[in-house]
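Structure, as structure tokens:
Only one protein chain is missing from this complex, and each of the others stays in its spot.
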């Protein structure tokens, strides 16, 4: 395995062995959270966020700073040179001179891949277009592994907008490296994309499709909830019909399997009732802590600060 | 006294003994300004500014960095996840996983109190709604104490918009812990709120109400000037009438008591003539230096880096 200098563009670029190693390094990062570390002293991370994503940006910046590194960057396209008409190629070729690693968030699909090809420093994809958000998928795996003790053998439901949600695609691919049963629960118009299903079949992953949470809640070990956006429906009435049945409430959880954990990539709007926050099922806030550990691990790995 | 892990939400939460201790620690911070310090190395402060306040934000960030700590955050609600509809509860429960202390600025009253209840890390209120701005009040006290050598026994005038100005309310409460004479100078429609006056009476604080600066200028030791906003007047003509008489000029200061100091929470617009800047009375810029010391002290205290 070779991580130093490597780009983190797509979850598909990683073998199971590599992912397991990343998860192991992530767990070792916990000791640096409380007191900080000098592991990345003198290193600079550039966060180029062409669309805002406060949570992801803060998570990466906290990760870098807990390891003694520094950050530069911008948090939205406004106010950056983009307004003057600069192209991504030039931005990357300039910024790579100021930093040791680039973290990119971009509205266009393929932007991270393109940036990685151009840059001489490693590029980490923090979300580009509707397709890929690999660090989210990795932190989802880390959460499942840490909270359930394992990934293999689990029954995992992905709930909500499975057609357009970028996190669920990366996560489905990541999970397909493990021996899991997948449950896809979504309204008819937002079913998991055929291309993803096709790939899962090829990998011999068992999956089931449902349209109601209540049909899977007593079976699954992990409930991964995502938002359903109104604008995805051509008919607002259709949205209103669907909306309620995908809200996770205490009522929904009455039938829950023992040890169920609920995850969510956040921000949540109304998919999970606030009352659920206080149940032992809720792990969506702790999930962000695992995100910190995971990003610390990735930064340390691509900057060559961890023995491989 | 116990500061480690404590929230700084309202000036009303502090005893005089505690405030005196904070001021003492603030004075000791001066030695760290010139050369920096490692007192908060490895610690991260999150500045969550849901409304912009450059001065307050830069002051907190400089304070953290002079002590060797690091900062993450955002400087306005735009571009944060708030635009995606996230609620304050979730923002706090996420960000607390990335940091050791949260500094919050929010347009709604009660937001800091709410955040402090939710968060497991200490929360410092950097202004929420029209009610409270405790670190401003504390730095005002520090300025008075440092520049006049004491607080007890002083005659202190608060001038301008005493009805809506959030700094004057916190300051009035803070001063009520000391043995001072308060002079409230404001246009009739912007008089100090009854609720504040009521509390002062209960604490046996002597106060006087005036409508003209010239009636108090030869009596007071401290002139605390605040801005009068046009939009507070239903009749623009009323505002025009009042405007001039609240502007502090060299003329106003001809009758000033010896040793008078003029403070202002800033930004000033036209309440103090630029010519006043060059008089020995002007301390409103030095006041921001005391703000740095005060915030260094608070951060060191709530993060447990100072012996108590």
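Here the chain labels run A and B in written order, and each chain numbers its own residues starting at 1.
Assume a residue touches a chain if its C-beta (ideal position, glycine included) is under 8 Å from a C-beta of that chain, and two chains touch if they have at least 3 such contacts.
All values derive from a computational prediction rather than experimental measurement.
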item	value
From B:7, B:61 or B:100, residue that would touch the chain that is not displayed	B:61
Contact with the hidden chain (one of B:10, B:26 or B:53)	B:53
Absent-chain interface as seen on chain A, which is shown	41-44, 46, 70, 72-74, 78-86, 89-90, 93-95, 97-99
Touch list for chain B against the chain that is not drawn	34-37, 52-55, 58-59, 61-62, 65-66, 75-76, 78, 266-269, 274, 277, 285-286, 288-289, 291-292
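Note that only the chains that are shown with their structure count from here on.
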item	value
Inter-centroid spacing, chain B versus chain A (mean Cα positions, whole Å)	40
